Each structure stands twice: as structure tokens, then as C-alpha cells.
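With one protein chain removed, the remaining protein chains of the complex are shown where they sit.
On to chain A.
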Amino acid sequence: RDFTEQEMSHYRDRVKSMFYHAYNSYLDNAYPYDELRPLTCDGQDTWGSFSLTLIDALDTLLILGNHTEFQRVATLLQDTVDFDIDVNASVFETNIRVVGGLLSAHLLSKRAGMKVEEGWPCSGPLLRMAEDAARKLLPAFQTPTGMPYGTVNLLRGVNPGETPVTCTAGVGTFILEFSTLSRLTGDPVFENVARKALRALWRTRSDIGLVGNHIDVITSKWVAQDAGIGAGVDSYFEYLVKGAIMLQDEKLLTMFYEFDKSIKNYTKFDDWYLWVQMHKGTVSMPVFQSLEAFWPGMQSLIGDISSATKSFHNYYSVWRQFGGLPEFYSIPQGYTVDKREGYPLRPELIESAMYLYKATGDPSFIQLGRDAVESIDRISRVNCGFATVKDVRDHKLDNRMESFFLAETIKYLYLLFDPDNFLHNTGTEFELGGLRGDCILSAGGYVFNTEAHPLDPAALHCCSREQQDRREIQDILLSFSQPQTEEPPRDQNAGGSPESIALKPGEQRKAPVLSCPTQPFSAKLAVMGQVFSDNS
């Protein structure tokens, strides 16, 4: 059944109400700590003592339409947040939440009505804060391999005796934020360290093309050899795909397709993805982890929508069973796994629903959103916010509300119910900016980092390649105005000619790397739970 605009509007208001219940509870009871503790109505520092929930929630405020609060908090953060603190911070979490949150807020600040500097988006106070935070993380990358430590002290750098073992995602989840930072500021060090880490990680894959779960960044040895798409490794694959999209980088996508081939060969079973031994390919854990639910949404970005939809329906059936996704779900038994029964209000399945609804228009994905609103609101709402579910079997609650609830879960829910939100812009509107004020910006195509902070690829182009493009255009025009006798040789250099479309005998057409296949005829019929085999 379809959803009327009235129903969509009702659920947008529900999601907005949920956000402010949590957000105001944080401001009243927990600020300036990192996280709200909703059962005891106080706060705690978790990831680094910089009011993390406030930074993480900043762009959600704008997406919900609250410009004044966005402006107030953006100004407040400039006055209060200090990264020169003696704190051991997670390199991964600080990057995706703090650097990502500040970059996103910077890129959206003009839309929020803030007075931006003349060179925006290539300069600005929030951008400088993001750069400051990222520089505090750079010491972690000074390893023989280029793969970063998992933890770094923001004041003193990497502590002596810091363990060199970190999870795979902790190595491969920097290319979006760090390349954005490099291209906006002009300092290439950030993108360089991120790429070096990715290359080092790429060289460590097994003979069957899989990577493990934890690695020693000094020796490149795999410490945990379970391979899958879930906890510890998930955002590595996500960043290969999204990095390829945002940077138009073929190498990153080629890496992903190599992994994807192995993942489909060894881990995929009946539209589930199992955990296997990275060298042998044998099943080590027939388990669905809730973090894996991001995978269908990512698949839709490269056109693998049929496979994405089938996996999504598997994951959705788990939600139907429990009212949330437990950390681990035993596929053979169809039930939770001991000591892994919690649901910390993770966003991943809702994220996939947002992507797949945008791709297909299928109301099944809106239905998941409705399920999520009803479940979270009825199970987790307490007087001081929303508490994580300690056990999905009986809905016991724990005393924690992670910042990703405001940054991701609420944001993806709202975007799912708001198809006309500016973040869904398909290029029908834009604004101008840049050093000369003639860059096209905010034209859609936002790339979400793994913490749902949107990054505008047009801004990266504006601050890094606009000058070069302008010179090229001028050269083209100047050469165009030259005598015509010089043009025939240039015509021969161009590949665009009718003959180039024809294939030589025996030649098989290869798709360009940075492209998506058009959908088969059966995609039109795949709606409301109906799925089709890949060969039909």
C-alpha cells in the first residue's frame, strides 16, 4: 500500500518531535559532556570531551529546518570546543563524528543563513576547527606502513605503549573527510595519509581476496581473521565506494569490486552475508550483525539494486521479529546470540531504506521507517531522551544515548519521510560561491560519510580544480578562435566519433569503471516485497 502525503507529513513531525525530545534533554542535562545518559538524566564523556553530541547533531538541526539553533550552536562551538586537551581519543570516531560533523556544518552554513567568509566554502571558522581536529589525528598515521593507530592523545600524540592493533575500519575510513579537508584547504597532507593507509590495507588482503577484522598497523599482520561486511570492517568498503564517487577515482572502485567479488563468492548465502575465515573462506560465524545493514544502501549507489533489495528484506524480517536489530542474529537459529542481544539504536537499516526508497519508490521502505518510528518511540523513549535497548528479547533499557542517534538515526528517518528535502536535490537548484563567487555549489549529489554527515562534491571541485578548469576553457576558446586550418589535427585526437561506438569483431564491450548499469526490465515489477532472480 502506498503512503499519502498526509501520512508522510505526520511521520516527519513524529521524527522531529523525537529529535527535540532527545536534543533538549541533552542540552538540559548533559551538555557539555559528550553523551547523554537518559536513565539517570546526566552526561558522560566518551570519545574525547568535546560536546560530541552537539557536533554530531549540528547538521541534523539544519535538515529539520532549525536555522536559528544551528547558528547558535555553530557559534557556540567556536567559543567552547578546544582540541588541545590531554585526552586519548579514538582516531576513527573522532574523524567520522567531529571532523565529519564540522565539515558538513561548514558546507551547509551558508544555507543555514550564517554569514560566511568571502572565500567560502574554501575557508571558514568551522573548516578551521575541522582542520585543527584532523591535525591532532595526524600523529597516529606516522607508522612504518602508513596505517594509523587506533588511539591518539590529542595533546601529546601517540602514547608510548599504545597497542598497534586496530580494526580494519579504523584504517580505511578516512578518505572522505581527509580528502575533503585537503581539497578545501589546499593542504594535501590529509588526503595523502588517507590514501597511503588505503594502499597499505589493500596489499594485506588474502589470496582469496578478503580482509580480516583486526590488523597490526606496524607489521601488517592480521590479528583477527574473520572476514565479513559487519563490525570492524564495514565502513572500509563503504568508503571505497563513496570515495570513488566523490573523487571520481577509478582505483578505489576497482578495489571495491575485487572485494565485492570475493564477498559474493565466499560470504553470501541466500541473501545473507556470513562471516568466513579470510584465508580459507570457510564459515566461521553464520551471523547477521546489525552493522551490516548499511550494505544494501551502498549497493544501490552503484546500481546493484536487486541484490540490495533482497538483503534488505532479510534484515527487515529481523526487525519485524524484535522491534530492532540485535547486535548479532543467528541465521540458522533465527534468534539472538548470547550476550549480543542489544540494540543501541543504530541507523544502518534505516539508512538503507532511505537509499532504496530513493532508488525505487517502493513503499516497503517507507513501511520500515514507520516500523522504526513506532518501535523506537514506544520502546526507548524515557523522560530524558531515548535509551539504548539492552536486550531486544524483552526491551530492557541501558543508560546511554550515543551521539549517532541524533546524527544518523533521526536524520535518516527524517530524510526517508521527506523526499523533497534539499539533501535529495537532483540538481534542480543550486547556489553560487567560491573565491570569485561563480562556483556552482549545493547542486545535490551529497555524499554521506559513515556518520551521515553530508559532503558536497561540488565544493571540493570549487576549491581545488576550478582554476584549472577555467584555464582549460579559456585555452579551448582561444584555440577555437584561431584559424581553422589548425583544427583537423585536433579532431583526430578526440575520441568522440561515430566510428568509436562500433565494436571491433570479437571485442566485448566493457563498462566504464565509474558507472552504474541500467536496471533490467524486471526492476519495474520488483515492488512491495516481490523480487526477481538475477538472470530474469
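We adopt the following convention: a contact is a pair of C-beta atoms (placed from the backbone, for glycine too) under 8 Å apart; a residue touches a chain by one contact, two chains touch by 3 or more; residues count from 1.
We adopt the following convention: contacts and distances are computed from a predicted model.
For the chain of the complex excluded from view, the name given in UniProt is "Thioredoxin domain-containing 11" [choices: "Thioredoxin domain-containing 11", "Replication factor A protein 3", "Prefoldin subunit 6" or "Exocyst complex component"].
In the complete assembly, the contact with the undisplayed chain comes from A:N24, out of A:S9, A:N24, A:T68 or A:N265. When the missing chain is restored to the complex, the residue among A:R156, A:K261 or A:R378 that touches it is A:R378.
Only one residue in the set A:P139, A:P188 or A:G303 touches the chain that does not appear here, and it is A:G303.
Annotation for chain A: contacts to the undisplayed chain at residues 1-2, 24, 27-28, 31-32, 37, 39-41, 76, 79-80, 82, 241-242, 245-246, 248, 271, 300-303, 305, 310, 313-314, 316-317, 320-321, 323, 334, 355, 358-363, 367, 370-371, 373-375, 378-379, 382-384, 387, 390, 393-399, 425-428, 430, 436-441, 443-445, 447, 457-458, 461, 465, 469-470, 472-474, 476-477, 480-481, 484-485, 487-488, 490-491, 494-498, 500-501, 509, 511-512, 514-522, 524-525, 527-533, 536.
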